[in-house]
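Everything below concerns the one structure shown next.
All protein chains of the complex are present and in place, except for one that has been dropped.
For clarity, chains are labelled A and B in written order, and residue numbers in each chain start from 1.
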Amino acid sequence: MTGKKPRSLLYLDGVSVSFDGFKALNALSFIVEPGELRAIIGPNGAGKTTMMDIITGKTRPDEGEVYFRGDIDLTQKDEADIAQLGIGRKFQKPSVFESHTVWDNLELALNRRRGVFATLFYRLTGEDKARIEEILSTVRLTARRDDLAANLSHGQKQWLEIGMLLAQEPELLLVDEPVAGMTDAETAETAVLLKEIARTRSVVVVEHDMGFIRDLGVKVTCLAEGSVLAEGSIDFVSNDPKVIENYLGR
Amino acid sequence: MYRIFLSMLVALFLIAAAAPGARAEEALRELVNALGEAKLSDMDEHIASLAKTGDPSVVPILEALGEGDLYVRKADGQVFLTKGNGSKLTLTDPVSGESAGEAPKAALSKVKVNNGVRRAVRTALGSLTLMSPDRNARLKAVQSVLQSPNADALDAIENALAAEKDADVRALLEQARATSLLISDRTVEEKRRAVQTLKAGGGRDALSVLSSALGSADETLKPDIVAAIAGLEQTQALWAAGQNVWYGLSLGSVLLLAAIGLAITFGVMGIINMAHGEMVMLGAYTTFLVQEVVRTSFPGLFDWSLAIALPLAFLVTGAVGLAMERGVIRFLYGRPLETLLATWGMSLILQQAVRTIFGPTNQEVGNPSWMSGAFDLGGLTITWNRLWIIVFALAVFAALLFLLKKTPMGLQMRAVTQNRRMASSMGIRTPWVDALTFALGSGIAGMAGVALSQIDNVSPNLGQGYIIDSFMVVVFGGVGNLWGTLVGAFSLGILNKFLEPYAGAVLGKILVLVLIILFIQKRPRGLFALKGRAVEA
Partner (left out) sequence: MITSFLVKSLDRTIVIAVAILMVLAVLVPALNLLTAPDHPLHVPTYLVSLFGKYLTYALLALALDLVWGFCGILSLGHAAFFALGGYAMGMYLMRQIGTRGSYGDPLLPDFMVFLNWKELPWFWYGFDMFWFAALMVVLVPGFIAFVFGWFAFRSRVNGVYLSIITQAMTYALLLAFFRNDMGFGGNNGLTDFKDILGFSIQADGTRAALFAASALALALSLVITSGIVRSKLGKVLVALRDAESRTRFLGYRVEHMKLFAFTVSAMMAGVAGALYVPQVGIINPGEFAPGNSIEVVIWTAVGGRGTLIGPIVGAILVNGGKSIFTAAFPEFWLFALGGLFVLVTLFLPKGVVGTAQQLLARGRADRKAARRQNRDEETGLGPAEPMAAE
């Protein structure tokens, strides 16, 4: 195991956490390699969101190890540290800053110095401007750059959030149900976008939409009751009897 | 002839009957007159012999002597009790107690008194009244001996002890004997027993008696005294701690009463009701009004006034709460900070309304007889009103707990708190549950006001004194947890009372506030916090 640590980007081993006696995660072990795109499925309450909470520092595990880039112990860091290390997170509900414009949302997300005085005296450089323009066109929001994020449609908010993650330039991206509530066309486009993003970084996607996961065509991990039930290609996992019983149903 | 004979017979009979009394009177008069001639140095002796007669009529004479109201008539050396009015004094015969007319001040000379004489008088009086047939007079006498122990009174005390039947007076007499014995010239062995008696009797007086005896005591006796003092101090510290716990429980019950309604509105519904204190205030004013009506119309029911006020206060404040919820708060759900501002505004309006109607001054709210007075429990002094308030607070708590956990109304309330949308889709009328829950919290605050009217000033500002403390209790105990409120209230109450002796009342309170602020840093969700994802959502 330890031999594997240095090579993997994200390494979880024996992670458990419980809330008031309810075991949300039960000795979960999970590895993501650099540049990997991974899908996670599982029934409600399987621990998918809790796992993300632990990786991003929102929740501390009761036991177990969480390492990033082999030797950075994530259990000792808080959300801001972890985000600065290069782990981005997209929430289930689109969470953009509604009282800011699309442009400002991206500017805030941009991977620059984030200290109090650095931000107080920050000036938008030409380089930063170009980067934001580039992201705007990637997520197809150039026309709405000066609109308040509150006025975007649901799908546009999802994309803005993905754009913010791009601006953050994370090494590892955690995406929670990116296509929930999207039209089929939007879903298909999102799959293309995610694959595009995964070229330069690792991405973990949690999703219920099996069609979408098939579109992604990547390795799938199925969680249930806080631990890994099965792992492999989508066909392999969806034929696993345990998965069928626990999740897909007969 | 016959009539003359008869009257002579009667006169003879009367003289014969009065003869022994007359003789005693004469002896007493002699003793009293001796006071007039005595030198200051001989006064003690004369006073002692007066005291030895055991005659109750000596008491006023000695009292007059102590007060400096005893005068000698220069003409015949007769001693009189006097009442001063200017240059003329009214005379009273000391033995018969009959008036003896008036005399100019110049014709009299005052019986000289100094502090030594006064002390002798006190002692003599003490031992004289020790034998009084009146129990209260005896108790008073023993207490005065205890206050100023006197070796000379020892005989009198022992005589009294032999004759005493009443257990309370006996116990005090024992103490008085021991106290006086310590400064007498009795044997060390007797004194040792006296030390034990004092130690067993306990109390602050015993401690000071022993401490003062320590200085002059025999070397062989000293270790006993030191040990007794140590023992006494220890028990006293224990009782003091006990008394502090009691005060703390009492304060805690007040906090619990003030906070428990808030635990519903803030803890269960998440509404920051800054007008909560005013609900308490309205409850207190309801009590005031009920007592006014009772006083003027049904004076016999005064002891029942609180029982009448309780449901009324609940209804009045509940109705005000309901109106507030329907009129304002329901538009502000999900915006807790705005709710805070709006309810603060309402608290200003309620305060000013009460001030306009009843005036800004304190209103008189009386204690029914069963709430007044105090009793002793070991070394503790327990007042009835505090005890009843503790009982009442716990009763309200229990009732509320029952309501929340065991009734359909409670079930609906909990359902709405935990998942409003789900509850609503199950057919629960969430707006009404909200309104009733708020009314319930307000009504409980009103009932708290009835209780608090018994120990606090009923004025328009009554509520403001409780609002911050109540929030502290709820936040400290853990929001949304009734048990947390209970534990929070009592632990803050006791903490406050334990800090007070060291830091003073104000500083103690400041320390408690600072401790709570620090505590919230450590556990932002209070003592008994809910955990898990639901909380954050």
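Keep this in mind: a contact is a pair of C-beta atoms (placed from the backbone, for glycine too) under 8 Å apart; a residue touches a chain by one contact, two chains touch by 3 or more.
On a predicted model such as this, the values are computed, not experimentally measured, just so you know.
Undergrad: Touching the left-out chain: which of A:23, A:69, A:100 or A:154?
TA: Considering the complete complex, A:100 is the one touching the chain left out.
Undergrad: Of B:130, B:213, B:257 or B:342, which one is in contact with the hidden chain?
TA: Residue touching the chain left out of view: B:342.
Undergrad: With the full complex in mind, choose from B:91, B:404, B:475 or B:495 the residue touching the hidden chain.
TA: B:475
Undergrad: Please pick, from A:119, A:183, A:200 or A:233, the residue that touches the omitted chain in the full complex.
TA: Only one listed residue reaches the unshown chain, and that is A:119.
Undergrad: Which listed residue (A:23, A:58 or A:208) would be found touching the missing chain in the intact complex?
TA: Final answer for the missing-chain contact: A:58.
Undergrad: Which residues does chain A use to touch the chain missing from this display?
TA: Touching the missing chain: residues 56, 58, 78-80, 83-84, 88-89, 91, 95, 97-100, 104, 107-109, 111, 114-116, 119-123, 137-138, 140, 142-143, 164, 168, 189, 192-193, 196.
Undergrad: Tell me where the left-out chain touches chain B, residue by residue.
TA: Counting only chain B, the missing chain is touched by 272, 274, 328, 331-332, 336-342, 344-349, 351-353, 355-356, 464, 468, 471-472, 475, 506-507, 509-510, 513-514, 516-518, 520-522, 524, 536.
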